[in-house]
Structures are given as structure tokens and as C-alpha cells.
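Below are the C-alpha cells for one structure; questions will follow.
Every protein chain but one is kept in place in this view of the complex.
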Amino acid sequence: MSSDAARDGWYRVRMPVRFRDLDPMGHAHHTLPLVYVEEARASLWRALTGSAGADSPDYIMAEVTVRYHARIAYPCDLSVGLMVRRVGTSSFLTDFDVRDPAGVLLASGRAAHVSYDYAAGRSKPLDPALREALQARCVAAA
Amino acid sequence: MSSDAARDGWYRVRMPVRFRDLDPMGHAHHTLPLVYVEEARASLWRALTGSAGADSPDYIMAEVTVRYHARIAYPCDLSVGLMVRRVGTSSFLTDFDVRDPAGVLLASGRAAHVSYDYAAGRSKPLDPALREALQARCVAAA
Amino acid sequence: MSSDAARDGWYRVRMPVRFRDLDPMGHAHHTLPLVYVEEARASLWRALTGSAGADSPDYIMAEVTVRYHARIAYPCDLSVGLMVRRVGTSSFLTDFDVRDPAGVLLASGRAAHVSYDYAAGRSKPLDPALREALQARCVAAA
Partner (left out) sequence: MSSDAARDGWYRVRMPVRFRDLDPMGHAHHTLPLVYVEEARASLWRALTGSAGADSPDYIMAEVTVRYHARIAYPCDLSVGLMVRRVGTSSFLTDFDVRDPAGVLLASGRAAHVSYDYAAGRSKPLDPALREALQARCVAAA
């Protein structure tokens, strides 16, 4: 997996499809775009926070929509893109896409994330430094 | 997994959470509601078609939205519900929910499915008998 | 999933195969017997310790062997068996099998587990009460 921040606001990582991702239909199971996008998000998170650790535990997914445009084949080195679309007090929106090496769109969608206090069991305000970093990357949807 | 068709139109199956479903946060990974609902859909499919086989290969998911209401714990025997919401010529909509044994809502959502001709690589009309069976179960959203 | 402790020393649970367990060959991927057996082990663990919680975090797997006897189909309610074979100071051995509802052997194997102190990063003696409970269930291999 390698990453780059394209000039257009999309943060992209490359990631290989695994044989285990496939289902009996011979394509990646319909849950896999979410797994691929999670890697892009974790990579962006590490870039924004300077942390080398795991996907930060202090936000949770509130809602996600995935649209399936074409079958994801194996083997394939996917390009997975992430774009910050809106940053609120305790939540943020991201758009994502999954493309084949030629740029063909395979899956796309949007996710709403909430900053979460696991000890208290409720949402909490985004860390100010992280909020600022997210806003600096934010490209409002047309 | 056991199943029953409640009087209110929701088709429900029970299914145990597995340890492997959990992620480092200690709850089921956010892809798992889709896996649980797939079992409800396959069970309904077997009931409607009289087939004992695998999840039918002749429809694909076009779009799905999941909302996360509460963390899914382990161990837990979930109740997973499915409701047919609309039946078109070559597609149908389903609503779903995932509940704990006390009925507490953990996840919910909606999926759009398209009848698919794998050989031709394009959508095809729903089989008339299946279409009729789906319509007989359909409860239009309010 | 339901469980019972058969008179012959095998602890058994029932567990449904999921569609997501399958790979493109149409049978459960070869990692799945380990996932099924993990559920039997966690269930036995809860029975032995009286805990309602997750698979105990204080032992790790040191080595496992799986033999594949027949393909695992879908849908199927498997019977998964676990037998304690040897109990040492800080480790224990288990044998396992995975059978179809007619009792046909699909997979079998043996695992070595080590009691582990995550904070210290090394093995530790088994808790005396747990060690006694494991020994009471132990049936030495012929």
C-alpha cells in the first residue's frame, strides 16, 4: 500500500485485492469496498496525526452508503480514494471511491463519522488540531 | 440460525456473533451487519424459491446504506430482520435491521438489488415466479 | 449456536456456515475450521470460567494443525467438537473436529495454547482454578 495526496483533494492509496476477498461469484464480496476504504482512512489518519499506530479508536462510523459500479476482480491493485467533505463539531463526512489501475470506477460512497468517547459511551468534540487538519483537506461537495 | 416470518412483514433469522467478527475496539466490525443481513436474505431466498442451495447468484447489490445505532457485542445471538420494500421489473429494495435479543436496534439500512445476467454482464428481468413471491411479501415504506 | 458436553469428553457446539465463509471454489475457505473451533473454545471457556464475556484474552495459540477431510458446504449447520488432550503448567493441548449434521468428518486438528501475560509479553502459569477445570475435562490421546 502506498499513498499520495493528489492535488484535487482526493487522498489515494494503492492496495492489492486478496483471494480471500472473493466470494463464490468470483468477485470481491460486497463488504470489501468498506475494508479497502478503511485502509485509506487509517493511512490519512496517520498522515494527519503523525501517529504510526493503528486506526485511531476515537471515532466511529455513524452511517455509510456504498454504490457498486463494477465487479472487483482478482488479482488487482486497486486505487482507493478518500475526500473530506464536511467537518462539524464532533463529526465529519468523507466520500470514497475504489478504482482499478486504469481508473475505472468500481465502487463509491459516503460515510459519516462521529468522534466518540468510548469510556463515556457518547460523542465528543473533535480534537481541535485534528479538526483543523481535516478542515484544511476539506473540499465541499458541489 | 432459525427463521420465522413475523406477521408484520419482517422476515427474521437468529444468528450468533463470532469472535472473529470483532475488531480491536471489541465490537463487531462495521462490515458485519452486511454479513448478517446476507444470511437473512439467503434464508428468505431459500424459502421463496424452495431451493436448498447457496445464496442465489442471479442478483447483485447495486447500493446499500447502513446506519449504526449501537455497538454489537460478543457473545450475542442477534435477530436479523429483512423486509421487501419495492419490487420493480429487474430490481427490488429491502430494508433490514439487526437487533439484540431484547430487541434493541443495533444497525439498520436499505439495499437495492438488481437481477443480473452474469454471462451477458448486464441486468435482466426478475424471474416472474420470484417477482410474484417478492411482491406478495412487499410492504411499501410509509 | 448451542452447546453440550457429550459423555465421551468431546465438547460440542452447533454453528451455521455463512455465505461469506465461502471462497470462489464454493466451499468454506480453508481458514474457516479455525474460526468455527474458536467458537467452540470460547463456549467451553465461558462454561469453565462462568464468564459471560468474550474469548478470554489470557492465552494465545502457539501452534495449530488442520487436516481437511471433505469440503464444507453452504448452507450447513455444523457440529464443532473440542477435546482437552493435555494440561501443562502454562499450556494445554486441544483436539478438534468439524462435522456435518450427519456426523461426517469435514476437518480435524490439534492446537497448542499457552497462557500469556500480555503486559509482560511472556507466558505465565495457568490460573489454578482453570487448570483444574481443564484437567477434569482432559482425555489423554490414545
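Order as written gives the chain letters A, B and C; numbering starts at 1 within each chain.
Definition applied: contacts are C-beta pairs under 8 Å (C-beta built on N, C-alpha and C of every residue); 3 or more make two chains touch, one makes a residue touch a chain.
Just so we're clear, the structure is a prediction, and the values are computed from it rather than from any experiment.
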Shown chains that the omitted chain touches within the full complex: A, B, C
Listed residues A:15, A:64 or A:134, member touching the removed chain: A:15
Interface with the undisplayed chain - residues on chain A: 1, 15-16, 18-20, 22, 26, 35, 38-39, 42-43, 46, 52, 54-55, 74-75, 77
Residues of chain C (touch criterion as defined above) contacting the omitted chain: 24-25, 30-31, 34-35, 54-55, 57, 60-68, 118
Contact footprint on chain B, counting only the chain that is left out: 19-20, 22-26, 29, 31
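We take it that only the chains that are shown with their structure count from here on.
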Most centrally placed chain, judged by C-alpha centres: B
Longest centre-to-centre distance from chain A, chain (CA-based): C
Classification of the chain A:chain B interface as same or different, half of numbers criterion: same
Copy-to-copy rotation for chain B and chain C - C-alpha atoms, rounded to a multiple of 5°: 180
Whole-Å separation of chain centres (CA-atom averages), chain A against chain C: 35
Centre-of-Cα separation between chain B and chain A, whole angstrom: 24
Residues of chain B touching at least two other chains: 35, 54-55
